[in-house]
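Only one protein chain is missing; all other protein chains are in place.
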Amino acid sequence: MTDQDYNFAFLDEQTKRMLRRAILKAVAIPGYQVPFGSREMPLPYGWGTGGMQVTAAVIGADDVLKVIDQGADDTTNAVSIRRFFKRMTGVATTEKTREATLIQTRHRVPETPLQAGQILVYQVPIPEPLRWLEPREIETRIMHALSEYGVMHVKLYEDIARHGHISTAYDYPVLVNGRYLMRCSPIPKFDTPKLHMNPALQLFGAGREKRIYALPPHTDVKPLDFEDHPFEIEHWPEPCALCGATDSFLDEVILDDKGGRMFVCSDTDYCGERREAGHRGRMSPPETLEAAE
Amino acid sequence: MYVAVKGGEAAIENAHKLLAEDRRGDAALPELDVAQIREQLSLGVDRVMTEGSIYDRDLAALALKQARGDQVEAIFLLRAYRTTLPRLGIAAPLDTQAMQVSRRISATFKDLPGGQLLGPTFDYTHRLLDFALLAEQEPIAAKQAGALADSMPQVVDLLNAEGLIERELPDAEDDVVGDITREPLMFPADRAVRLQSLARADEGYLLALGYSTQRGYAKSHPFVGEIRSGTVPVELDIPELGFTVDIGEIDVTECQMINQFRGSRSEPPKFTRGYGLSFGYAERKAMAMALVDRALRAEELGEDITAPAQDQEFVLYHGDNVEASGFVQHLKLPHHVDFQAELALVRKMRAEIAAAGAAPEFEEAAQ
Partner (left out) sequence: MNTIEMPLLNVEGIEKSFGRQPACRDVSLELWPGEVLGIVGESGSGKSTLLKILAGRLAADAGRIHYRSAGEGIVELLGASEAQRRRLMRREWGFVQQHARDGLRMGFSAGANIGEPMMALGQRDYGSLRNTAKDWLRAVEIPEERLDDAPRTFSGGMQQRLQIARNLVTHPRIVLMDEPTGGLDVSVQARLLDLLRRLVHEHNVAVILVTHDLGVARLLADRLMVMRRGQVVEAGLTDQLLDDPQHAYTQLLVSSVLGV
């Protein structure tokens, strides 16, 4: 055995063709989960293989790739996936949302609004929104075919009866194009509204569960709720400590063991851009000192 | 003063170096040779081939070396490698009747045409640690078996002749056989697809499920009809030529379980069957597979489905250790954003209760 040259984007052309057919079908039926013959990738199932197969199917030599995990480009898994594609395609990579043509993400939608022509690829662990209510795949497929989604509202009703709130904080169920019930992947509630009428193409890949689904640009995406208990996003008690943003999702950072904490933008590119533009937060370093390495 | 920590890339580089160091272990000792692993840890190699779905002893041995002996990790390496291999063609079904047998036993008949051939087996060893193995040994030559009998008919064929066992007939020529390596598993899954899934499923998982059927979780009353291990030729079907070409041979282990008979006052009773197949000498895997195969046939045989081993979706969805390991271990990945979302919600709810004064007893939120 010798070290071989890999095909562009690792997968062979037959596999890419199979994936593209699945993606096209998904785009034609927004929110519908298309089964596909997922392949083992060099990263484990559960670590983004679905997203990677979708990316591998659509990436071209001229693309500029951004990969984020929890909103950051530098988390270990994002680094790992970006290195993989750099090695397998040689495409340019970036940390700037504005400059990317293709973004693969785990658990967040970038704060910077996306443009027409951009593609956002989501990593999905469990694609089936009804899975916790009905473990059987045979049953859930029938429920989707017949639009029998009553049981999902029952779950939401029960949340309100028990807790006073719908208790889904991330991976919120949405109705797509008035027809299919869909899971957004584990993005926080905060990001769910970004899916609605987005000018970018949004693709969702679940490798282990072997499903692909999609939101073509400008698709109607409505979070499930009740008229008198409408969907709400999260709020924080303070703005980002580094850039002062009040409109982004904030990570909580524990500073000491006395309960000291601060909140920082989860989207590192967004925060960085704001800081470059001169915005400051309460923990920003003073102008006269240089930032420590 | 807080400064966001960067350096994920450097951290990964370093982790790889530590891994390489640990894999080598004490550098004063000779490095493991892939050939040694292939020869002297052959049962480990057999398992990695079987669940990795590639018959190549050298590759499997290399995977085991790279994985530091972790079989599930080695299986993952082979599967990922498999993704890069093009499919050149499809072989004709293996003819195990034509096997060059090195081991063949049956529990259902004391004596049978071809005889009982023990072959290399742990079965009759006493499991006493052999400290002599701490030192290198002089190679031992085993006594060669006498000339093998001319014919070793399958035990199931003997029962077939009397009509005592259900027949397993090949599908019609043009029936399409599913391919789990190319298509996703869809339910209900037919037997061919189920057997494919079981063949690459985790041995420990199948062992536990098979065991459960022997203890009352479904009842199959199994007997080992036959286990045979040995070498079979692989014939590649070449449609352009219109015939098959012998491209080599592989070692396999085949297990035919004979199970609970089925019949009624009007229909003569017959025994039912379970089938297991593995690469190399993975006998325990072949046996467990045969037990689970039979359990999964419950619906087709008109039996009540009462036990986990009979539940198609449950068994087949969770048997692939590459998928299972990936998803279980993915919990190590950062989840602080989703966790943050939950934290925000819980804090909000608690604040509302506090604001409302007395805190009524709230039931634990069920998942």
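Think of it as A and B in the order they're written, each chain with its own count starting at 1.
The definition used in the following text is that a residue touches a chain if its C-beta (ideal position, glycine included) is under 8 Å from a C-beta of that chain, and two chains touch if they have at least 3 such contacts.
The structure presented is a predicted model; accordingly, all values stated were derived computationally and were not measured.
In the entire assembly, the chain absent from the figure touches the shown chains A.
Only one of the listed residues, A:Lys25, A:Arg141 or A:His229, touches the absent chain: A:His229. Among the residues A:Asp63, A:Glu95 or A:Glu158, only A:Glu158 touches the chain that is left out of the figure.
Touch with the hidden chain on the side of chain A covers residues 145-146, 148-151, 153-154, 157-158, 160-162, 225-229.
As a working rule, only the chains that are shown with their structure count from here on.
Centre-to-centre, using mean CA coordinates, chain A is 34 Å away from chain B. By the touch rule above, chain B contacts chain A in their complex via residues 1-4, 6-9, 11-12, 58-59, 62, 76, 79-80, 82-84, 86, 181-188, 313, 317, 322-323, 325-330, 333-338, 340-345, 348-349, 352, 362-363, 365, 367. The residues of chain A lying in touch with chain B in their complex are 1, 4, 6-7, 10-12, 14-15, 18, 35-42, 44-47, 49, 69-71, 74-80, 83, 106-108, 125, 132, 135-138, 162-165, 167, 169-171, 186-190, 208, 210-211, 234-236, 241-242, 249-253, 255, 262, 264, 266, 268, 283, 285, 291-292.
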